[in-house]
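All protein chains but one are shown in place.
Lettered A, B and C in written order, each chain numbered from 1.
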Amino acid sequence: MKTIAIYVVIVAWFAAVVVAVAAFGLMQEPSMRPKQPIEYPHHTHVQDVGMQCLDCHRYAEKSIYATIPGTDICMGCHESVATDKPEIIKLTEAYRSGKPVGWVRVYQVKPHVYFSHKRHVLSGMKCQECHGPVEQMTTVQRVTDLGMGWCVKCHRTRGAPRECDTCHK
Amino acid sequence: MRDKRPILLAVFSSPQELTEGINSMLRSGHKTMEALSPIPLPELEDLLHQPTDIVRWFALGGCIVGGVFGMALQALTVLHWPLLVGGKPPLSWPAFVVIGFEMAILFGALATLAGFMLSAKLPPIAKEHYHIGCSQSDFALLVWHHELDYASIEIQLKAVGAREVRLPETEAPG
Amino acid sequence: MAPVGRARAGVILKHLIPEEDIIPGVSYWLNSTCSECPAGCGVKVRLREGNAVKIEGNENHPVNHGGLCARGQSALQALYSPARIQTPLRRNAGGRMDPTGWKDAFDLIARSTSASGSSEKVVVVTSQVTGAMRAMLERFAAGSPKFNFFVCEPLDYAPVAAANKLCFGLEAVPTYSFDKARTIVSFGADFLETWLSPVSNAHGYAISRNPTNGAMSRMIQFESYMSLTGANADERYCCPPGVETLVALSIASRMLSGTALPASEWETWRSALRPFTIERAAKAAGVPPQVLEQVADRLRSQTPSLALAGGPSSHSTCATALQVAVNLINFSAGGYGKTLTFDRAEHAPVGTYSQLLDLVEDMEAGRVSTLIVHECNPLFAFPEPERLKTAMKRAPLKIQLASVRDSASESYDIVLPALHWLERWDKVESRSGVYSLQQPVIKPWCDARHAGQALSDIMAVLPDHTTRMPEDYQQFLRERWENIPGDRSASEDSDDFWKQVLTDGGYWAPPVSRKVTLNARAAEAISDFAPMVSLSGEHVLLPVTTVRYGDGRQTGRPWLYEMPDPITLIVWDTPLLISLGTSKKWNCQSGDIVRLKCDKGFLEAPVYVQSGTHDAVVAVSLGAPSDKYASFYFEPANHPLHRLRGDIDKFSGALSWVGTPLTFEGVTGHNRLARLQGSGRQDGRGIAQTIATTEVGKLGKASRRPATLEFDLYPKHEHPVHDWGMVIDLSVCIGCGACAVACYAENNVHVVGKNECLRGREQSWLRIERFIDKGRTVFLPALCQQCEHAPCETVCPVYAAVHSSEGLDVQVYNRCVGTRYCANNCPYKVRRFNWFTYKVDPPLEKQFNPDVFVRTRGIMEKCTFCIQRIREHKEIAKDEKRRLRDGEVVPACAQSCPTGAIRFGDLKDPASQVSKQMDDPRGYAILAELNTQPSILYLKRVYHADGTVTETL
Partner (left out) sequence: MTNEHTRDRFEQIDRLVLRSLLRPGKLYIAFSAVVLVCLGLGVFAYSRIITVAIGVTGKNNPVHWGALITNFVFWVGLAHSGTLISAILYLFRARWRTSINRIAEAMTVVAIMTAGLFPLVHMGRVWRAYYLVPYPNSRELWPNFRSPLLWDVFAITTYMLVSIMFFYVGLIPDLATVRDRSNGLVKKVYSLLSLGWRGSNRQWHHYETTYLLLAALATPLVISVHSVVSWDFAVSLVPGWHSTIFAPYFVAGAIFSGCAMIIVILMPMRKFLGLENLIEPLHFSMLCKMLIFMSLIITYSYFSEFFVAWYSGNVFEQHSFYNRAFGFYSPLFWVMVLCNSILPITLFSARLRSNMIYVYVVAVCVVIGMWLERFVIIVSSLSQDYDPYAWGQYWPSIVEWGITLGSFGMFFFMFGMLTRIFPVVAMGEVKSQLRPGPGDAGHA
């Protein structure tokens, strides 16, 4: 039994190292649900007000970026709507001061990846296919690691090109 | 060699004495014996019952499995996502030979080691009889016998030069 | 002047696309006009997310036709230079420059000038300005004798203008049409590098070099150092500096006999030219007399022909004589109206050295109260810097108005930040009738003002301000755009007009034809000629201008530092170029620092032995590398212009660059020069190939990717949609290196510094190799050959190097683990490895192309035919539901090429230009015997079999 115990200790040591490295790696990953400076409730805007994704993320079908709207877009409504809510007051302050709201990016592809929102939106994909049910979320939670495996899986099932230079730049 | 019968251990000083001891035991009808020695004694192979040699089949099997695995690994992974390199087709067999060969050797060697450990019972599952001098200079013989034979065996073995004849230590060497 | 056209009211200086419609992630191209040299090439600038990321030539522009030189492309590194002047600066009591505000600066100006007497002058010293700025300065000078402006350009072309005034009564520089010329004789003019309008020249020159119709032009160069133009010449004759004049005169003399001139004038010319016999010139030049006779005969028989003079020898005490001789040659050969015209005269007049001397005397006498220096550095070009410095100290107020700090910024009282030309609206008129647009492509990131606005603001606070300067430069500029002289054709609607200006990059008024008649009084410039260089075995200093640093203003641009000089292939440094004979005499080798004595002290710099340099010449290029990003940077120890004796050509008032004798004092040290070419010897490798004109017709049909194997272990692979290919015509590649810099800009290629270059770690994806084949210099752009059987791909263990279905060798940067095996196995050695994570000084990183990954340490990188551009255009085509058009995708190198030597396209499309060129019988693939099957086909350089032969590089 002692023999086995020694073997176990050795294996456990290596396992611990692996786990430690993995944990360190995970800590480097950006949070799946970052805290936003303004709690923007997607579900209210989509489900209650009936807005569409492209109403704010205006360039998703025109550009590689979907873009986050400036405060002027928000103020188009919030000049008069729900002006007394604390989050809207924050928004109004940001708009008045002209300082951009420091939104924390939830989805960011790696700098070596060429990803075009336009191409994906125009091919008929729904936003939710990648971003999850955003319409039910308050602050957006990331639903994928944006890893290559995630991209490849979808490209394979849909028959999208899988050439290296399709995505890598 | 699970044998519940009692065992006697004789210690000799040389392989010649050991061989003689075995021969005398064989003459007296004791077929179940095991020799312990610090060096390989090929001459015993004819005297003592030898199990069938499975190690070589392990080696052959390992090599075949390894070779096939090596080639299949390359062929299947390359076909999974055929990437064009250097103008070569996905299945560039000439280039695959090297890894197939290396895998054959690796698996063959691993299988040989596994076969060895299996057939030589290393490490032993249960406790085995042992004489500590056998890893240095002593040659020992384990004889499975019927209780009544004890005395006659001791006499016989001492006669061919056994330094001592006793009950073996039931220790696990490993 | 031509009649004034109708005014169009209401031109609004606004962009084609309003700012609010700009979409992040989409590229926009804005037209503008390059102000890096007075040539004024049209450019277009690519914008992404508000940053200017690439600058390219504007295909519609009549000057450069789409090409852009290395210096023009480096403008982005001045735009984002760490040495940009970010706020107004004023000198404090301790002599240091403190940041201040515009208002404070103007207050200070007002205070400092209030005490000055009413007779003291206010002088604006400026680099060449044309168009609206020029008009403003002219209005300023017209206001009062007290106000003056002086255009300070190291390369002034004053002798050309002076000679034309003498000969034709036109004080102008003509436009040269190299494209029409069959014989080009250049007396020292480096017209492919810096002379006048190099991109325009190169464009025309390449057209004249078309070998297919059997009428390839012949270029003959007389010069005393190896210039890029000389290296391209079919016949190059190395003569002592200054002797070009003698040669030109003798040729003119020989050609005079058949010239149609009134008898009296003919006689005047004849007597003036009598002393200049072919024999005399040939003896002085060290060439057989038959050569000169033949040149003269060719000029007459192989017409249209073109003679021109420039370069250092045009800056001599007999500069005007040389230009008159050239004019006479061109007149005799009937070139006027064909190969050179005054229809679109180049280059508005520039202040000459004698005028500058007057200004200095004024300053010394305390007659100048305020000196405003705009985007130039008089200290750089003035041969007596100490005198100028002292003189400047007499002026109570010295103001610099510049976008980037230069080497003299410390000597001003106030430094005002000017907008870079990529940040401002303006109208440029580098050739008469070519009204080029400058429009802001980015929002200014410094607290800078338009130079025109700043000048008028300064004027407003000056005492005795009587001139009616425009208060609002923007308004003034608008008026200039509304009132274009001579325009009768464009649409009445100012909105349409403005849209057209924005789309084309300017407005090109129809050329106004001007005939010339020769005036015999010009002969006086010849008769007064005295041979200027006495060759007594001593050495003469020859300041030269190169592709890299031009006239010296483009220092401080990392791309240009890392760009090898096309002749010496040395990066960063500007050594003294000497001949092999000189090096033997001095017992020194390349890299040895020598000390040379001259009238004004010493010249101490490393030497480089360059064949083709005359034994009597020590050639030094202007500009020097500085790590401070300053423009007009020079090393005080070796700045050639400060060693000039200050001789003046009396007809033009130009400063003579030739004639400073040098005496060797000894070797004082060693400085390893980073020369990028390991060896220039081909030894039968067949990398750069040439063919004689007479042989071209005998060539059989070429085949791309020659099958060296009858049997192949592996089957061929197909490219289903596209198969990208490139054809590089070595016949028209002049080696200017514009493509290499374009590649740096487009692909975020790192600049690594001299020390890393010395270790062979330069990162250039595209390089210009220089070889000699059959005695002819060949410039060979070497880049990834995108082999079909790529040796690099097979050996990569992780599929970082793979072949795309479109025939590209792509490199997946983040997959690379850095084994570097691919680079070993690349026979073309075009792969580059990131030995470190290279950093750029902010804000230079704003120029980075967001479509290209910025590689970090340990990654192999290489050219992929600008795959990001292919991708971009495929996306556009997909949006428009069409196939890619031929010529739609143009890699950065091909785009920038002034001569169109690089063609790119889809080989899958049999109608594409590249597909057709792939059958060119001159085609060959480099190292075809390795069966790598490159996608690049080179076309052999065609040479005249009876041209001169070069033995060594």
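The rule is simple: contacts are C-beta pairs under 8 Å (C-beta built on N, C-alpha and C of every residue); 3 or more make two chains touch, one makes a residue touch a chain.
Just so it is clear, the structure is predicted and the values come from calculations on it, not from any experiment.
Colleague: Tell me the shown chains the invisible chain touches, ordered by label.
Modeller: Computed over the complete complex, the missing chain touches A, B, C.
Colleague: Going by the touch rule given at the top, which residues of chain C touch the chain that is not shown?
Modeller: The missing chain touches chain C at positions 676-685, 687, 756, 759-762, 767, 769-771, 782, 791, 794-799, 815-821, 823-825, 827-829, 831-837, 857-860, 927, 930.
Colleague: In the complete complex, the non-displayed chain touches which residues of chain A?
Modeller: 2-3, 6, 147-150, 152-153, 156
Colleague: Suppose we count only contacts with the excluded chain; which residues of chain B make the list?
Modeller: 1, 13-17, 34-45, 48, 50-51, 53, 55-56, 59, 63, 70, 73-74, 77-78, 80-81, 83, 85-86, 88, 92, 95-96, 98-99, 101-103, 105-106, 108-110, 112-113, 115-117, 119-124, 128, 130, 132-138, 161, 172-174
In this text, only the chains that are shown with their structure count from here on.
Colleague: Return the distance between the CA-based centres of chain A and chain B, expressed in whole Å.
Modeller: Distance between chain centres: 61 Å.
Colleague: Take the average of all CA coordinates in chain A, do the same for chain C, and state the distance between these two points in whole angstrom.
Modeller: About 48 Å separates the centre of chain A from that of chain C.
Colleague: Do you know which chain A residues sit against two or more other chains?
Modeller: Only 164 qualify.
Colleague: Going through chain C residue by residue, note those that touch at least 2 other chains and give them in order.
Modeller: 799, 802, 804-805
Colleague: Show which residues of chain C lie in contact with chain A when the two form their complex.
Modeller: These residues of chain C touch chain A: 23-26, 799, 802, 804-805, 808, 810, 812-815, 851-854, 864, 867-868, 871, 875, 878-879.
Colleague: Can you check the complex and tell me which residues of chain C touch chain B?
Modeller: For this pair, the touching residues of chain C are 713-717, 787-794, 796, 799, 801-805, 933.
Colleague: Using the touch rule from the top, collect the residues of chain A that touch chain C in their complex.
Modeller: Residues in contact with chain C: 59, 62-65, 67, 110-112, 114, 116, 118-119, 122, 163-165, 168-169.
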